[in-house]
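Since the structure comes first, as structure tokens, the remarks are kept for the end.
Just one protein chain is left out here, and the rest sit where they should.
Each chain carries a letter (A, B and C) given by its place in the written order, and its residues are counted from 1.
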Amino acid sequence: MADVITYRDAVADGIAREMRRDPSVVCIGEDIGAAGGVFKTTVGLLDEFGPERVRDTPISEQAIVGAAMGAAMTGVRPIAEIMFSDFLACCWDYLANEIPKVRYMTGGQVTVPLVIRTANGGGLGFGAQHSQAVENWAFAVPGLKIAAPSTPADVVGLMAAAVRSDDPVVFFEHKGLFASKGEPAPPDHVLEFGQAGIVREGTDVTVVALASTVATALAAADRLAEKDISAEVIDLRCLIPLDVRTVLTSLERTSRLVVVEENPYQGGWGGTLVSIVADEGFDLLDAPVKRIAGACVPLPFADALEDRVIPTADAIVDQIRTLVAY
Amino acid sequence: MADVITYRDAVADGIAREMRRDPSVVCIGEDIGAAGGVFKTTVGLLDEFGPERVRDTPISEQAIVGAAMGAAMTGVRPIAEIMFSDFLACCWDYLANEIPKVRYMTGGQVTVPLVIRTANGGGLGFGAQHSQAVENWAFAVPGLKIAAPSTPADVVGLMAAAVRSDDPVVFFEHKGLFASKGEPAPPDHVLEFGQAGIVREGTDVTVVALASTVATALAAADRLAEKDISAEVIDLRCLIPLDVRTVLTSLERTSRLVVVEENPYQGGWGGTLVSIVADEGFDLLDAPVKRIAGACVPLPFADALEDRVIPTADAIVDQIRTLVAY
Amino acid sequence: MTEASVRRVESLGASELLALYEQMCLIRRTEQAAHDLFMSGMVKGTTHLAAGHEAIAVGASAALRPDDYVFATYRGHHHAIARGATPEECLAELMSKATGLCRGKGGSMHLTKASTGMLGSYAIVGSHLPMATGAAWSARLRKTEQVAVAFFGDGATNIGAFHEALNLAAVWRLPVLFVCENNFYMEYTPIAEVTAVPNPAADRAAAHGLPGIVIDGNDVAEVHDTVARAAAQARSGDGPTVIEARTYRHFGHSRTDPAKYRPADEVERWMARDPLSVARQRLESLGVSADELQQADAHAAGVVEAAVDAAKNAPEADPAEAFTDVWADGGSTWRT
Partner (left out) sequence: MTEASVRRVESLGASELLALYEQMCLIRRTEQAAHDLFMSGMVKGTTHLAAGHEAIAVGASAALRPDDYVFATYRGHHHAIARGATPEECLAELMSKATGLCRGKGGSMHLTKASTGMLGSYAIVGSHLPMATGAAWSARLRKTEQVAVAFFGDGATNIGAFHEALNLAAVWRLPVLFVCENNFYMEYTPIAEVTAVPNPAADRAAAHGLPGIVIDGNDVAEVHDTVARAAAQARSGDGPTVIEARTYRHFGHSRTDPAKYRPADEVERWMARDPLSVARQRLESLGVSADELQQADAHAAGVVEAAVDAAKNAPEADPAEAFTDVWADGGSTWRT
């Protein structure tokens, strides 16, 4: 096994493992076949599994996700790719009104075991319509499970969990992480959905992060350590199920909470998490709760502007220093 | 002037007032013309303003909102109707990626002065795909203004503000309120966007509500008064701009916050509001913050089930009694 | 191509047709009952009745295999019944009863009977066409020779999902049929006022390289034969067909709509072509007696009467059900 693997390659690896295990797993999406995907996250799948199981589609996001839904209802386990997460808006009816509701509204008659994979987030200068972090869109819809891995091994472990789940899963791969490297996943690596990871232990403040913001939070924690501030960093890994317990348990030690999310502050998932803490964890808190989130503007193109909009380690360090002094 | 007017009639009244004032205001939507709208909220407009200014469309939500956008960019002020707010998902690309971003991504070259009206919310037994409160979807997108009136007069005042706004406005009319009655709006009634109303003063707890939940909160406040609990009820009226100041000022008096929203708890706008309070208003709080929101399930059809899912006055009373005892 | 599908391509004989007539009567009487129950306040929310559309559901269903898939719209009572749901299950659902098809969680717009391949009624116009396409793809992947059918209204042909589904189905040559119930109106607006072509579905088929056929949707035999042929073709790998079945609704669009927007002479013309009369004429010409016809309807009436009683007496949907069935584990927990 290679020493390290990229997050990008881990996606293809994660999918391939599941396709080998279960012949009912199939992939559809734009340019995922011969081209291996626009982000090269499906390289090798066509060769190994052939064109019936790895299908290129027209630019028809509604047909892609709608067909995946119909297939999932009838004995197949589709993995549908929506190239950029911004384009989820083009098939939002399926994510908001159809896929998460059909089980409920039929009184449990049908299940929809599918995975919708998509490249999420900014930082690459792709501008307003190709850079959004939209995990909060999915978070607003009861009935969708949501995974957003931060490392190559987690990509594989969560992909396995997603494909095996009998519930629909929206799987956010972060564009900014594709080139990042990490340990490869061991064989048969399956993570449990809704189980956050404590990726750095600490005692002064709990920092909750997801996907791209995990590395940012860890970088901030390193710098805080130099100033004798001990930050505990939690990687949520999933938004639904939301691992509130791990957060509250951490707060019992730290009494201070900072949430770092890439989606915009307005309507971001951190708001819901904080509201739970402000209710159930009110007594644990010794200081105001801070959310460091995407600015409430569209994503600008120029790097210098985009850097002002997406959460940075600097911002985390600043907020935590104020908070610890509170 | 009539003594009272229905919320439903106020919609048509609010639109007609603006169409009389400004010939560039036009309406499009499904069945809005001769039929007067599925909810009878556009009755009389076709007769008064004719078929060029009040246009029936095919069932093409993307074309409706996309065409409204193109018209708004070129000197017209369209009011587009999306019949049920659930169907916003069918044109979500326009609300999420196009309308709120084009001004920004062109460096301010174009403005999009349009209003998207839609019937929002549940309580009428319309089931999973016709009952959602989705104001939080719009709340997740920077660049959209959001109005959600609770009374006939506010419908007119906010409609005037929405149509005159040079920014895009999503205007949530609540299905459950259409039959409700209230004082008609005075002539030239224009409300200011982002200005909440204190609809009942109180000293023990601040209850923040919107649209349908305003009446629910007021009913709860009545019952709490019998128990000598004094609840202040704030009607936000708009989600963007969000009137945080009115909420924080109220908390200076009450020290306790309850937010009542119809959209689901997960990803609801209340989470963002609470997270601001848990940060900037932390010192004001004497007790945990409570959110009473839609349950995290799709909307069920049967009344007895739907009643379990949508916030009730009972739930508000219960929560506040616990809170005041805290 | 299987034996069954070949056999079905042939036209219906008298006894088969009589059975279909009885099914149509069953649907008609169920719709009338649903209407009356709605008017009396025992059905809440909304209903979109399919009285007048019976021949499409019944003719098509008879031409399909029991394991084929059907996807319908909010106007879907007729498809549920044609695919084997009982009037009692349907009415109980409309009446918010625990014995309803969806245990009170779906309502009139979402009737579903997955066990007989009736995979649901969808209330967002056009949304189910891609689903049917996907079910057809699944059938091919699983090599089951099943066909999927999407039924939809004329209004659905102007929404994007319609075209995306047709193109994908055509390119992949999937075993799916797109059956438009053209009743000439959206909710209250004539379809001709908002559609660029005269036959909203059939005239769009060529845009996706598909055959588009316009048929008399009030003639159960014509529907049956057309669907049987198209299904056989789809099953044998020759791809999808777009079938536009002209019909008319007997009630308003939904709820209490009196449908005043429809000209009286148009209504009259169509009422004269009631699918039940058309079927009766066919049956008479095949030598079926007035008595037999009367019996079929009486039988249907009896079933529906008993269904109404049973549904009325059934237990109300359990409020605790509000929190079940979100997830495959049966629950609705979204956090730890």
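Following the convention adopted for this analysis, a residue touches a chain if its C-beta (ideal position, glycine included) is under 8 Å from a C-beta of that chain, and two chains touch if they have at least 3 such contacts.
As the structure is a prediction and not an experimental result, all values here were calculated from the model.
*Asks:* Mind giving the shown chains that are in contact with the missing chain?
*Replies:* A, B, C
*Asks:* From the list C:160, C:175, C:217 or C:275, pick the residue that touches the absent chain.
*Replies:* In the complete complex, the chain left out is touched by residue C:160.
*Asks:* Can you say which of A:18, A:61 or A:243 touches the chain missing from this structure?
*Replies:* Final answer for the missing-chain contact: A:61.
*Asks:* Touching the absent chain in the whole complex: find that residue among A:25, A:128 or A:258.
*Replies:* Of the candidates A:25, A:128 or A:258, A:128 is in touch with the missing chain.
*Asks:* Just checking the interface: what residues of chain A touch the absent partner chain?
*Replies:* 30-31, 33-35, 38, 56-62, 86-87, 89-90, 124-130, 266, 295-298, 300-309
*Asks:* In the complete complex, the non-displayed chain touches which residues of chain C?
*Replies:* Per the touch rule, chain C residues meeting the hidden chain are 158-164, 166-167, 170-171, 193-197, 203-204, 206-210.
*Asks:* At which residues does chain B meet the chain that is not included here?
*Replies:* Touching the chain left out of view, chain B contributes residues 24, 26, 52-53, 55, 57-58, 60-63, 65-76, 78, 93-94, 97-98, 100, 102-111, 113, 142-143, 165-167, 194, 240-246, 276.
Following the convention adopted for this analysis, only the chains that are shown with their structure count from here on.
*Asks:* On a CA-centroid basis, which chain has its centre farthest from chain C's?
*Replies:* Here the answer is chain A, farthest from chain C.
*Asks:* Could you please state the distance in Å, as a whole number, between where the Cα atoms of chain A are centred and where those of chain B are centred?
*Replies:* 30
*Asks:* Going through chain B residue by residue, note those that touch at least 2 other chains and give them in order.
*Replies:* 86-87, 89-90, 127-129, 266, 295-298, 300-301
*Asks:* Among all residues of chain C, which ones touch two or more of the remaining chains?
*Replies:* As it turns out, chain C has residues touching two or more other chains at 102, 104-106, 110, 122, 124, 160, 321, 326, 332, 334-335.
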